[in-house]
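Just one protein chain is left out here, and the rest sit where they should.
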Amino acid sequence: MLHLFRHSLLSMIGLALILLVVFIAIFAPLLIQEHPSYVEVSTDQGTTRVEERWDINFENKLLPPGPEHYFGTDDFGRDIYSMVVWGTQISLKLCLMVVLTATIIGVILGGVAGYFGGKIDEIIMRVTDVFLAIPYLILAMAVAAALGRSIENIMMALIVVWWPQYARLLRGQVLSIRENQYVEAARSVGASGWRILFRHILPNSFSPLLVQITLDLGAVLLVAAGLSFIGLGASPGTAEWGLMISMGRTHMFHAWWYVTFPGLAILITVLGFNLLGDGIRDITDPKLRR
Amino acid sequence: MQLIPDPPGKIIDGQIFFEGENLLEKRAKDMQYIRGNEISMIFQEPMTALNPVYTIGDQIAEVLILHKAVGEVDKKEIKKYDIIGKRKQKKNLKKKSIKKAVDSLRMVQIPDPEKVAEQYPHELSGGMRQRAMIAMMLACNPKLLIADEPTTALDVTVQAQIIDLMKDMQRRTNAAIWLITHDLGVIAETCDKVGVMYAGYIVEFGDVQSIFDWPNHPYTRGLLKTIPKITKKRGKLDIIPGFVPNLITPPSGCRFHPRCKYATSECKKTPPPLVEVEKNHFVACHHYEDVKLSVISKYQQVKP
Amino acid sequence: MKTWEYITRRLILLIPVLIGVTILTFVVSHVIPADPAMHFAGGPKAQPETIERIREELHLNEPVLVQYFYYLNDLVHFDLGKSYLESRPVTDSLAQYFPATLELTIFAMLISIPLGIVGGIISAIRRNKLSDHITRFIAIVGYSLPIFWLALMFQYAFAYQIPILPLEGRLSIGVSAPPPVTGLFVVDSLLAGDLEACGSALYHLLMPAFTLGFATLALILRMTRSSMLEVMGADYIRTARAKGLSERTVIFKHALRNALIPTVTVSGLSFGALLGGAVLTETIFNWPGMGRFAASAVIGLDFNSVMGFTLVVAITYVLANLIVDLLYAVIDPRVKLGGV
Partner (left out) sequence: MNDEIILKTDHLKEYFPIKSGIFSKVKDYVRAVDDVDIYIQKGETLGIAGESGCGKTTLGRTILQLIKPTDGKVFFMGSDLSKINKKKLRKLRPHLQIVFQDPASSLNPRMIIKKIVGEPLVINGVAKGADLEKKVLELLKTVGLTEQHMYRYPHEFSGGQRQRIGIARALALNPDFIVLDEPTSALDVSVQAQILNLLKDLQKRFGLTYLFITHDLSVINHISDRIAIMYAGKIVEVAPTKDLFKKQLHPYTQALLSAIPIADPNIKSKRTHLRGEVPSLIHPPSGCNFHPRCPKEMPKCSKIEPELKESSKGHFVACHLY
């Protein structure tokens, strides 16, 4: 499969970008100069939770990029480069968790709806209608607001928002694949409904699903960063890209680097996912291969 | 017709002569004039070949206006900035051409042509669409009509109607028809001359009568024998072994040699030239004489 | 089926969706929070008496179904509760902010859709040429950009480094707002004959509308390009060429209308993205719209406002998609209204 990527320069770039981002995420602790420490704080609900804290050093406040601090420092004198690199882990973890969970929920519900049809189908589809009637960012915002501010709650909110489209996608796939004669052939030799669903239909809907997953990894990152930017999500001081941009906003005109570098990090990651997703689509969909 | 977009398709070499002129040397503008006016073409899938968002009448009228079959906007009569006057003329023109479009629909025996002209392609049946397509392409009385598998997507009874219609239209308009098909039956019934193609090459060309009676190329012969016929008694069908080769890496020499029982080492090396074996009968085969002999001997065995 | 019949049918079909939306917002506001009363009161720092009062007010001591009934009853009377942030009914706040958001969204669409379509056509026609690569690159970057970051970058570039555009707001200082008729400043100022206000309003719209519409532009460009390419390979395009039509006529008359069909669908869907993006864009450009209101409500834990906003957006979005479906039927005669 890899050799097919070679035909498209853009998808090669996408693949390279994603590999780079994943590399950075894995080896983040080795790549940075400053490391966060962890403290236990009490929450609104009276429980405690662990949060990351970065050393504050007001003497180094808002230093421009240079050999000491590649991306400069923020208004608390923290090294932006270290935080951006560290943030890769947080972002990737968030995207993967959200998209994979949403996929699992969506595949099960959509598969069942599409294959068995009837009342179940009707109910599941009406529910997705409702979810899809509200724009992602806004529904996620409402849910996250209700759940309370934290990264975990943003994840929950995004999963709630994201699963319906997978259910839709899979249902559509099942309905079209079901019409293939090999499904009928399997029935004519006595295969059971579940066997047909798992052996014949799901493997064949894998490609479009993979494309959607890849593209969504980027889309989820964008929405999550947007939520953090508004003030939902990570607590202040965490190395989360959206949050960093939000913090840097007030210093934008005299410290351009504060908002620029976290934003570039988001752009590069999302771009990577989008290019890769497009590439996979072109490879797996012969109709679009021209 | 130079309708293959470039890229991916490109005419590498050769010439196409139409009424003594080489079409490949024509400018794009002149080609546009020839298309639809002097040479027109109908396609296999009447569903996809008609634009789904315009009415049948509009689509036929478009050709008529384009090739000025109903006159044109008189530029002299109207001042440059007289937009209203221009529109009026255009409207008139459109009305006239729609009327003519209805006439041409009537000519291809479409019942209730006024209504059909206002309908969209998806509202018509396959046979009707193909009729509308023929009406559109014959609207400007072309000299040559290229028909690419015009009946393949249709049922036999409708196919019979369309074939008769095409023959009838030919008689009326005196156009030459170039029919492309895989159905030997259709060829036998409609054509005067036939060219047999295999893997990009014309392997045999001649009068229908002589090709069907005396096929000189082994491929033509095989082809004629493999089709089950309703007129013949049953038994095992003759087969051509193997599969049609792909055109990316075609076999060397004569492209048919891997499937041919007459093949020799010569066939592997050199592609055979197209030679005239008798008047108006051309064959591209190194061993056409052997093939001919075997046909004759078999024929004689049956005869006495 | 006639158009009005179709519209009625679609509106009837909207009812279950909207009921679903109310259930969803109800669940989000009354069930998910650990203690809704505390939430409505403004978080853990609220006084116990206030929480108790709210508990009474919101019938939180009653069974869930009864609570939903109260919630629905309020909705029917256009009562979305009180905004704790602005100390007035949420409906009043939304009514005030809605036109500003509408104006911004409409202008974002006016910028992005035509540009996207033109770009898509150019890209498709000059396939694999330099201009195609450039437009495609812009497109793919366009929908990979975090909109709030793009907004900040624009502000930095065009309001600070090369100060040619206003940093924020709807009107310049010193220009008074036109008398409200529609609430859209551009329209109202024209109605009042106040060209200065109109100019100022347009001037202030430029940057936020472009920012908001950029992702949509990218999406539409991409969609138009790929559907143009697909349509250009269709049989009827070959037919059109075989008729002897010029390449121009083939592209603009035969290909474009067919290629626009998927683009129209995408435009409808992207309206949702625009409403979502408005939350971020309005916050940054200090645009007095619903989005900014919602964003500050989220921070201020003003829960009623957030839910009211969500509901209004859902209704707007659903209606926008209805309009798109109607448009769809205009462009594509194959879509029989009602043949769902």
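Here the chain labels run A, B and C in written order, and each chain numbers its own residues starting at 1.
The rule we apply is simple: contacts are C-beta pairs under 8 Å (C-beta built on N, C-alpha and C of every residue); 3 or more make two chains touch, one makes a residue touch a chain.
If you're wondering where the values come from, they're calculated on a predicted model, not measured in any experiment.
Student: Tell me which residue among B:Asn22, B:Gln209 or B:Ser252 touches the hidden chain in the full complex.
Tutor: The one listed residue touching the chain not shown is B:Gln209.
Student: Touching the left-out chain: which of B:Ala176, B:Met197 or B:Ile227?
Tutor: Residue touching the absent chain, from the options given: B:Ile227.
Student: For the chain left off this view, which of B:Leu24, B:Val244 or B:Val275 is in contact with it?
Tutor: The one listed residue touching the chain not shown is B:Val244.
Student: Looking at the full complex, which residue from B:Asp30, B:Glu114, B:Asp155 or B:Glu289 touches the chain that isn't shown here?
Tutor: Checking the options B:Asp30, B:Glu114, B:Asp155 or B:Glu289, the one contacting the hidden chain is B:Asp155.
Student: In the full complex, which residues of chain A touch the absent chain?
Tutor: Residues of chain A in touch with the missing chain: 180-182, 184-191, 195, 199-200, 203-204, 206.
Student: List every residue of chain B that touches the chain not included in the displayed model.
Tutor: 125-128, 155-161, 163-164, 182-190, 208-209, 212-213, 222-224, 226-231, 234, 236-240, 243-244
What we mean here is this: only the chains that are shown with their structure count from here on.
Student: Counting in whole Å, what is the centre-to-centre distance of chain A and chain C, each centre being its mean C-alpha position?
Tutor: The mean C-alpha positions of chain A and chain C differ by 22 Å.
Student: Considering only the defined contacts, which chain C positions touch chain A in the complex?
Tutor: Going through chain C, the ones touching chain A are 16-18, 20-21, 23-25, 28-29, 32-34, 39, 43-44, 136, 140-141, 143-149, 152-153, 155-156, 160, 226, 229, 233, 272-273, 275-277, 279-280, 283-284, 294-295, 298-299, 301, 303, 306-307, 309-310, 313-314, 317-318.
Student: Which residues, counting only chain B, touch chain C once they are in their complex?
Tutor: Within the complex, chain B contacts chain C at residues 1, 3, 5, 28, 32-37, 40-41, 43, 45, 48-54, 62-63, 66-67, 120, 122, 133, 136-137.
Student: Can you check the complex and tell me which residues of chain C touch chain B?
Tutor: So the residues of chain C touching chain B come out as 232, 234-236, 238-247, 254, 257-258, 331-334.
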